[in-house]
Structure formats: C-alpha cells, structure tokens
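Only a single protein chain was left out; the remaining protein chains are all shown in position.
We just call them A, B and C in the order they show up, numbering each chain from 1.
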Amino acid sequence: MSQDTTLGELLELANRFRDERDWRQFHNPKDAAISLVLESAELLEHTQWKNGEPLAAAMRENSAEVADELADIFYWVLVMAHDLDIDLADAFKQKLLKNAEKYPVDKAKGRAVKYTEL
Amino acid sequence: MSQDTTLGELLELANRFRDERDWRQFHNPKDAAISLVLESAELLEHTQWKNGEPLAAAMRENSAEVADELADIFYWVLVMAHDLDIDLADAFKQKLLKNAEKYPVDKAKGRAVKYTEL
Amino acid sequence: MSQDTTLGELLELANRFRDERDWRQFHNPKDAAISLVLESAELLEHTQWKNGEPLAAAMRENSAEVADELADIFYWVLVMAHDLDIDLADAFKQKLLKNAEKYPVDKAKGRAVKYTEL
Partner (left out) sequence: MSQDTTLGELLELANRFRDERDWRQFHNPKDAAISLVLESAELLEHTQWKNGEPLAAAMRENSAEVADELADIFYWVLVMAHDLDIDLADAFKQKLLKNAEKYPVDKAKGRAVKYTEL
C-alpha cells in the first residue's frame, strides 16, 4: 500500500534521478528554495479566481496536474532536507510538537487565526 | 531509523494535529496552496543576499529554522494530497517518470536548463 | 495631487535611499526578484483564511500594513527596472497592448479564464 512507502525509498528515487543527470552540482540551497516557491506558485495558480464548489470542481478536473505539482514540491523537500543533513521525519515531528505548544487545543480549537492573535 | 518512516505515519500525525484543533474545515485547496507559497517564501528568505560559502554557513547556523520550514511545507503537501484524494507516493513516482522523459539522460546530463531548451 | 506623482520622482527617492546606505552593490536581479516574491507573499498572507466581507474587513483593518507591502513591492519594481535599463512606463504600456491582443474584448468580457482557454 502506498501509505507504507517510506521517505527513504522516495529519497532514493529522487537521488537516482538527479545523479543519472549529474544534477546534484546545481542543487544549492538558494536555487532549491526558489524551486519550492516556483512549484508552489504553479499549484496556487490552479486555485485562482475561484472558491467553493467551482474550486473543488477545478481540483477534480485538474487532479493530474495538481498531483504533479505536489510531487514536484515533495521532491524538493526531500532532496533539500537530504543535502542539508536534515532528518525530515524528525523535523516534521518536532515541528508538530512546537506547533502544538503555539496553538494549544483549548485556545486554537475551531479558530483560523495566527498564534499571535490567540 | 528515520528514513524508514512511512508517509502514512506522518499523515496520521498531521491529521491528528489538525483534528484536535478542528481545523480541517479551514483547509480548502486555495488557502492550503497559499500556505505552501508562504512557507516556501520563508525558507527562501533564509537564502537571500548570499551565495557560496556564506550561504552554506547560513544554512548551518539556521539549520533548526530551515528544518522547521521544510517540515511546514511537508505538512501542507501531505494534508493537501490527502484532502484531494491524491496518492502522494504514486504521484511522486509518476512525476519522476514524466521528468525522465522530459529530461532524457543523454540530453540533460550536466545541464541546468529547462526541458524546452534541451 | 498624488496621482500626479511621476515614476521619476519615486525612483529618485528609492535611489537616494539605497545610495545613502551603499546598498546598490547588493541589488542583483536574483535577490531583487526574491524580494518581490517575499513582499508579495507577505501581502498574500493578509488575505489568507478569509473571503468576501471578512476579507474586505481585514483589508480595511490592516490597511496600513497592506499599504506598506504594496509600497515594498513597488520599490523593487522601480529599482529592478532601473537597474536592468527597462523603461517601466513603456514596458507597462506595451504589456497592456499585448494583453489586449491575448484577451480580445469580445472573447474575454466578463470571463476570468486564462487566454489559453478563451
């Protein structure tokens, strides 16, 4: 099952892809971060000028493109973490713990505001 | 080991976090995609005005903040894929296959150019 | 009156500001473009998680911050055009002409779609 896929498996695929093309030399943190912004912007473009049901319909109709954008973003998260010696799974868990402190359940429940406004 | 962490485990943590706060109601694709842009921009800010060794040094000095940003981006990739019924591992593999066609090894090797310029 | 302010006047203020700080040396096109993304993202953040009247109310309440973000973006547009020897007023008019061709009135009227879908 796909949810059983590990970060290590996917990172290995990403590294193989870029090593076959000898691309790792280009992957400095600045241009990698630029890629994350560019791919996120492409994803965002799919949501522009619509909300509610028309937005949901557009997501369904463009599901393959949206999946491609999410995959591109994920690729850069994986390789950037790897290149900077960041343990992504660990960083993920630590960040959720930090956010749990910043957004205590009793204050944050059902509220879409920044922690500075809680 | 951390590379053995599965996507399913991390998604479950993310879903528990947002369900405890009753936040899933806010996670429409548009605002989720905005989050991806905002978090990517915060990461990018860490790389501004520097290159080469000063950039590498900044990445080391701010490693914890950089890890936090990558974790934030990863969070939104996981929950957005989940909410849109996109199989992230599958999308990731499919996108690498597409990119392998767009960037054939013999043409793309050692070149940092867009496929349209190969 | 403020609408009578010329691009030249504002560019001069921007240039004086950065020259007093000896900052022009840092204003390469890449970091300038990064600034445009970062400032635009800060503006976008003011619109997140809301639509319709709550969004309009947030714009009114945070009008000073929104004005600051638009000013920051405008600053980078002015100095980047200047540094790249681009005549901004001319570029603006030319781009409107191009867009008028891409989006003919009879096809585009009242429709918020990309020109590729007209």
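Simple rule for what comes next: contacts are C-beta pairs under 8 Å (C-beta built on N, C-alpha and C of every residue); 3 or more make two chains touch, one makes a residue touch a chain.
Because the structure is a prediction, the values reported are computed rather than measured.
The residue touching the chain not shown here, chosen from A:12, A:45, A:61 or A:85, is A:45.
Interface residues of chain A facing the missing partner chain: 26, 31, 34-35, 37-38, 41, 44-45, 47-49. For chain B, the residues touching the chain absent from view are 30, 34, 37, 49-51, 112-113. Counting the whole complex, the residues of chain C in touch with the unshown chain are 1-8, 10-11, 13-14, 17, 20-23, 25-26, 28-30, 33-34, 36-37, 40-41, 43-44, 46-47, 50-51, 55-56, 59, 63, 66-68, 70-75, 77, 80-81, 84-96, 98-100, 103, 105, 108-110, 112.
Convention: only the chains that are shown with their structure count from here on.
Summarising the inter-chain contacts, the pair of chains with the most C-beta pairs in contact is A-B. Chain A and chain B have Cα centroids lying 3 Å from one another. The multi-chain contact residues of chain A, meaning those touching 2 or more other chains, are 30, 34, 37, 50-51, 112.
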